[in-house]
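Next up is a structure, given as structure tokens.
In this view, the complex is presented without one of its protein chains, the others remaining in place.
This part shows subunit A:
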Amino acid sequence: MMTGSVSTFADVALNFGAPAVRGDSVLRVAASRGRRTVMYGDDTWIRLFPGLWSEYDGTTSFFVTDYTEVDNNVTRHLDKVLAPDEKKQPKFDLLVLHYLGLDHIGHLEGARSTKIKPKLVEMDEIVKKIYVAMQKWDRNGILIVCGDHGMRDAGGHGGSTPAEVLVPLVVIKSQDFECPHPLGPGPTVAQVDVAPTISWLLNAPPPGDSTGRILPSLLPADTRQHLYLLHIIAERMAKQNDLPTDKEFYKQFERAENQFAHYLATGQQSAAKISKEFYEQSLAEMTEYLNGTTVDFDMFSIVVAIILLYFIVASLLCVTLYSLQPDHSRKHSTTKRGYQSSNAGRIVAFLFMLCLSGSGLIVACFITETKSQLCSFNGLWLPVLLVVAAAFTITYFIMKTGIERIKNLSSLNELNAIDFLLIGGTVFHAWSFFGTSFIEEEHMTWYFFWNTFMFFVLIRSIVVVVMYWSKKMTGATEVQEKPGLDEKMSAVGISIVPKWVLLIALHRYLRTMNQTGDRWLFLPDTADWLNEPENSLYLELHVIIGTIMTVLICVHNLVYTNNLMYIHTALTAAAATCTFCYRVATHAVHAPFEDMKTWDPIIIVSVFWGILMAQFIYEIITYVGFFKSCGVHPAEHAMNSKKFDYVKPKTKTEDYIYDPTIEEPWNVEEVKLNLARSLSHLMLNNMMLVILLLMRPHNVVMVPSVYITCVVSSKCVDHKLLDRRSARNTDVADVLSRTLVHMWIGILFFFYQGNSNSLASVDLGSGYVGLREYSPVRVATRMGLHAYAGPALAGAVLFCTLAAEARDWQQYLKSIWRATNILALHRVYAVVLYTVIATIFRHHLFVWSVFSPKLLYDFVATVFGVQALATIGYIIFLTHVTSWLARVLITRSGLR
């Protein structure tokens, strides 16, 4: 608004850091003319235009939970600054007041909040105050009231619906002003018009990048002045570099210029009229033209990046397929590697390919004659070029070795119809983005896929159960001959069908919880109903059920940890109590104890974090065997739980000391696996508790639902469900289908929770849980974890299941490796297709509202995916470190 220029779609992603505006702006021209500018309100203004304000008082705009303080901060200066000085002149030339309260209310409570009305009345009073003060000046004052964005009914903004994009603009002049527009809604003016208007009012030239015009209502009445202004603006615009001189509007401008000269020479009113008309026409067309073409992309870099991404996808595909091979053939192929060339030969080959890809890039640069920065060959960009070439080479080699070594994909023969549905759905989904409505309504695609999946599984489980029963009833010999079958069936049980039906019902309910997307957003949903004051009882019921279920699941998961003296149980219960206290303190739930309401939520959250930390440290310390020296023996407890054979090292310590030739006389691997199990379950537990804390009250039920869905559906996609040939090796297919199912569940809950591919649905409130002041990193992590709660939880459950079901450490590593490969492949695949689509549609009408937010979401999802993979790597690393520590400790104690 202040620069008067049009921004491109990549700016959405870049805007969040809000760096200083380096280009020309109203404030820069005002400062260069020595105008006195005063700013009160949102401190984004100060960060955007540093050093250009004569006087300011900023308020942190990101602390959304505060409605009144932000506005009082602004209002308290008003009386002082509005009071005229002795010459009846105001103390400033430009005063910017940015009130934040209304925006915050909108974000947190939506457009139907009861707090909006008093806030609007307050704003009205302020406008009146300013107007009264303006009357006292000896100078003509102009007050412009406008919003910087609109709002959806739900309270968010960032989309492109009329309610979000169109804002009222009110212009009030203290003296001799007559509104040229009739009463009622006036014409629509472009946002870029504001900047030149203000700078004209400040007697300064319009900012350099400005493409707007002066608001017609503020143009002077005098014809000569009026025309001169039009001429100045039009000439500036016509002189802009990339404006072609052979277009119609330029000729129009020249005609208008002639008429203006004619009018100046002769003073004919008709000439003035014609000239004015011509000027306005050419201005309108020029503005349109410039707004259409200001988007300038570095196509060469984009294409190179897309090709690189494509290569990465291909290499990841190779790696994934390689990892999906059954175990024995992999060993076979690795042992046969001996005949391959030496290291020196490989380095030569690598360098050769590096040179080749580098020169290929350079040749491409020269052939396309691009102006891209990538091809400028100077300073900073040369290393970038080299890195790109190196990336090409590395992916090439990965692909080459992958293709060479993929010999046996027989394990993929085990895939059944459900797996093909999962794979096909995942692949198709990325292609569906060629339709914009599929981006806006992405949740519909996923709901449909998920429904189809549930339908398939329902049919399959019914068939399986009925066949099993009929066989048992008829007393077929098959059942007796295969006890394994019987066992398997009783493990899953007849209850699978009713469970699955209940799960379908649960999902049907959760789907109504939040309307999301774009087209049906306005429909009332269950969340709206629950948030009405008269239904607060049901809301509390949701919160309580969700919390209790989560606690039960957490306690259940503690089976996998070293639950010494039930300390973990106690800690979990304490953490859950904290979340509950937080709900009471934030008035989401009524509690019988009055003083609980007055507790400070921030302290509660701090205690909560402390408990979670303690749990992790405690677990690792137990594994190191620290407590042994304190006189507490984990041995007996471990024996009782039968989960940990950590006693063995104690009994065999002496062997280890005296016979160093036996490398690991005690089961290090087993302990490692147990530790990995317990750590991943602890991570899952803590993540569930944290998300429980962050969620909106009505969404609390989502947390246990994710877990239940994951567990039940991973049971159902099991390939050995009623299998006659029980000798089949279905590990690979199991991992594949499980990974995909968990990924689907994650995305599904992402949408259940009310998220969409629009920036308007980002919940800012969750970023401030338990924070007293704004701190970018913490708020961003909280918001991210809240938005991506579904994928994060589903991923954590996946890794827990993999750890819990692994037979040994090697198998655990292998399945983790497969799962991470699949996840990474999907992520990069989705990104590459989406970037291609975004590049193709870069001039599309919906670039702003649809494509760029989705790009941002994809980017954040990728960052979180990398983060998740890093966490898994960290867990494995931690197990290694811990086992090393334990060994050291035991060795010491043995020596003593």
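Everything below uses one rule, namely that contacts are C-beta pairs under 8 Å (C-beta built on N, C-alpha and C of every residue); 3 or more make two chains touch, one makes a residue touch a chain; residues count from 1.
Heads up, the rule we're going with is that contacts and distances are computed from a predicted model.
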- Task: Out of "Isocitrate dehydrogenase [NAD] subunit, mitochondrial", "AP-1 complex subunit gamma", "Proteasome subunit beta" or "Phosphatidylinositol-glycan biosynthesis class F protein", flag the one the UniProt entry gives for the chain missing from this complex.
- Result: "Phosphatidylinositol-glycan biosynthesis class F protein"
- Among A:35, A:405 or A:511, single out the residue that touches the unshown chain. A:511
- Query: Of A:403, A:466 or A:545, which residue touches the hidden chain?
  - Reply: A:466
- Message: Of the residues A:54, A:451, A:535 or A:835, I need the one that contacts the missing chain.
- Response: A:451
- Item | Touching residues on subunit A - with respect to the absent chain | 417, 437, 440-441, 444, 447-448, 451-452, 454-455, 462-463, 466-467, 470, 501, 504-505, 508, 511-512, 519
